[in-house]
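A single protein chain has been omitted; all remaining protein chains appear in their positions.
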Amino acid sequence: MQKIVERAKELLADGTVNRVLGWKKGDMCFNPEPAFFETAEDLDENFVYGGFCGANLSKYMIDASKLEGKTLVLLKPCDTYSFNQLINEHRVDREKAYIIGVGCKGKLNIETIKQSGVKGILNITENGDMLNIETLYGNTEMKYSDALLERCHVCKGKEHKIYDELIGESQDTSDRERFAEVEKIEKMSPEEKFAFFQKELSKCIRCNACRNVCPACSCRKCVFDSTKFDSSQKANTDSFEEKMFHIIRAFHVAGRCTDCGECSRVCPQGIPLHLFNRKFIKDINEFYGEYQAGADVDAKGPLTEYTFGDCEPSIVKERG
Amino acid sequence: MPINKEFKPKIVAFCCNWCSYAGADLAGSSRLAYPADVKIIKVPCSCRVNPMFILRAFEKGADGVIMCGCHPGDCHYSTGNYYARRRMTLLFSMLDYMGVENGRTRVEWVSAAEGVKFSTTMNEFVEKIYSLGENVRLGDLRCKK
Amino acid sequence: MCDCDCHKNYNLDTLIPLVGVITDIKEQTPDVKTFRVNALEGGKLFEHKPGQCAMLCAPGVSEGMFSITSSPTNKEYQEFSIKRCGQLTEYLHSLKVGDQITVRGPYGNNFPVDTELKGKNLLFIAGGIGLAPLRSVINYVIDNRQDYGTVDILYGSRSADDLVGLDEIQNVWMNTPGINVHLTIDREQEGWDGHVGFVPSYLRELEFSNDKTVLVCGPPIMIKFVLQGLQEMGFTKEQVYTTLELRMKCGVGKCGRCNIGSKYVCKDGPVFRFDEIDELPNEY
Partner (left out) sequence: MKKIAKSNLSALFAKINETKDLYVPVKNGEQVNFAAYSEEAEVDLTALKTVKSPKDAFFPQSENLYTCFNEQGKISITPEELQDKDFVVFGMKACDIKGIEVLDKVFLSEPVDSFYAARRQHGIIVGLACDKPEESCFCTVFGINPAEPTADVAVYDDEDFLYWNALTEKGNALTETLCDLLEDADNTAVENKKKEITAIAEKLPYANLSLEGWNGDALTEKFDSPIWEELYKPCLACGTCTFSCPTCQCYDIKDYNTGNGIKRYRCWDSCMYSDFTMMAHGNNRTSQMQRFRQRFMHKLVYFPANNDGMYSCVGCGRCVDKCPQNLNIVKVIKAFEKGGKA
């Protein structure tokens, strides 16, 4: 972390960048927030980079691209896919960004820790492979790898896809099969599938956090914010609206979703939203060939492409 | 599943202006019957059909939705139906994944000369929807009388 | 049904509207129509005070807050002057006599016609459709002429065709003793022999004495310059009233969107005195 701060201060001082987009210490060790830094003092005092800095900063670069001068942005390996995708869609300006690829050994999910039964957390410190957790009700510990975000269990690898320089070591933390959950659902009967999604989606409160955090959801005005049509605007009034919103949300990012996992991270109700995105990714891979959004800046997305021999929609039935 | 005689399905057919709608016209002028349960919505191109259209049709009470366009290669706009094909494939797959009976959605390529195909397709599709019964998984409860 | 007493207000819930019928439509300018609304069984839907508003709704289209432009002294009907500028107003403009809409209200406070304005010399300044809320007060004052001092009306709009209710202005207001009407339009126009110029500059030319109470309504930019002009002429902010408008949904200060600071425009307004507005944060 100190290395990042030193380097950021240098780049600020020599005028390469006008601001730094990183994370600011929270009032607890587990709640840092994304922040812009403009001075060395601010960096010294408030900057933090640690296990809880899971937020993907690439979406903030859409606005930062419109600011004067360059912005130094810190990206983890998986965030670089999102950034690439945004360049691909002309939503961010590569020239306005100075990218430091920061090391990542998997990011922690405070919800996972709490769900393991730990209450009243005051402090969490890393101790090798373990987390020492201090709480109002005594101390406990947990394996670092057990507290990871879902996305880290299916890590895309330790390689940064775009950067100006790298600081720190990364680690591939994948220990699960990426499509295992999707496959499990695919094998269910229609009744089971429906019951599963109904149960999960009925929790949705339509806070729109999944949409707003998504680096691929970058429309200036979302179709769901339109006052011109009569459903799916705010609160769900009917169970249909949850489905409609989530299908359309996932569909609008199909072929563009890098599977960064922010949607599932931010959902206050813990809905496994990645199951929608990953289903599209899996289908795209199967029908149109392997594709990883954001791996290549110049790639053409699968939904803006076609071949004469594409499968017919009836394949859904034929597959059984 | 026993067929419910009382059940009158509502079926929405999105037809592209250049081929399928003309196909429907031909079916009509050739006196080829297809059920009145099918409501045709004319779109400029099958590519115009946004996934939201399909969901909205279901929301407002459709029991089945079918999309018809020019045969691949024959699109009036050259390539529109190729894009539509990919989109619908993914959307239908998603609906299937969420437990919506996959017979409720269909895509068929119908040219302006294929009045017969249009009518048989519609007959088949309506038959299928009769066998599936009322759509209860995708629909807004408020729209049910 | 149980024996609780919570149903006593059943039909009175302020969010449940009444059905009104449009009994007359006057095309006042190319984009302003005045709609006369009656209850289905005839007569007025409800009583109101000058300056109050009501929510008009075209079911399934949209709903919006409009000021009631007719005077409370009119015992037969209520009128709304509506400028075509959005989805709802577009729809309302397509309606015909005999069509029904839903109305709920009245909402908001009113111009203090029975208290602070009583016995005062009044100066009304309006621009464009801004005459709508003031018209209610002007006619109220005309009908209770003995309670008020001199009345001056300064009204301007883009062109002579855009003057709302010119008919009434010329035939009623101008013929009422003790009422002076000053009209102006923004640009020269054939057939117009009156004053040409913006309202704030005409105001300066007219050199009113500062013993009047002023009621202003119009586009924000006009209000801004009118207020400047008035202050230069020696008026204080306590002498000036205006109406504000923000996005409203409930009309009763509960839905939480029309607030400026701690004031809700729908409930604590729309009528504000300028010294009150000064205390509000600059967010309107």
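Per-chain residue numbering starts at 1, and chain names A, B and C are given in the order in which the chains are listed.
Convention: a contact is a pair of C-beta atoms (placed from the backbone, for glycine too) under 8 Å apart; a residue touches a chain by one contact, two chains touch by 3 or more.
Just so it is clear, the structure is predicted and the values come from calculations on it, not from any experiment.
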| item | value |
| --- | --- |
| Chains still shown that are in contact with the chain withheld from the display | A, B, C |
| Sole residue of B:Ile41, B:Val116 or B:Cys143 that reaches the chain not shown, by the stated touch rule | B:Cys143 |
| Absent-chain contact - pick from A:Glu6, A:Asp42, A:Asp93 or A:Glu126 | A:Asp42 |
| Chain not shown: contacting residue from C:Thr73, C:Gln87, C:Asn210 or C:Gln228 | C:Gln87 |
| Positions on chain A contacted by the hidden chain, ascending | 26-28, 31-36, 42, 55, 60, 111, 115, 119-122, 135-137, 199-200, 202-203, 205-209, 211-213, 225, 227, 230-231, 233-237, 265-266, 268-270 |
| Hidden partner interface residues of chain C, rising order | 1-2, 4, 6-7, 9-17, 19, 59-64, 85-89, 98-102, 246-247, 249-250, 252, 254-262, 279, 281, 283-284 |
| Absent chain, residues of chain B that touch it | 60-61, 140, 142-143, 145 |
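Methods note: only the chains that are shown with their structure count from here on.
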| item | value |
| --- | --- |
| Gap in Å, rounded to a whole number, between the CA centres of chain C and chain A | 51 |
| Between chain B and chain A, distance of the C-alpha-averaged centres to the nearest whole Å | 36 |
| Residues of chain C touching at least two other chains | none |
| Chain A: positions in contact with at least two other chains | none |
| Sites on chain B touched by chain A in the complex | 51-52, 55-56, 58-59, 72-73, 79, 82-83, 85-103, 105-107, 137-142 |
| Chain A - residues contacting chain B, complex | 182, 185-186, 188, 190-197, 223, 231, 237-241, 243-244, 247-248, 250-251, 254, 276, 279-280, 283-284, 287-288, 302-308, 310-317 |
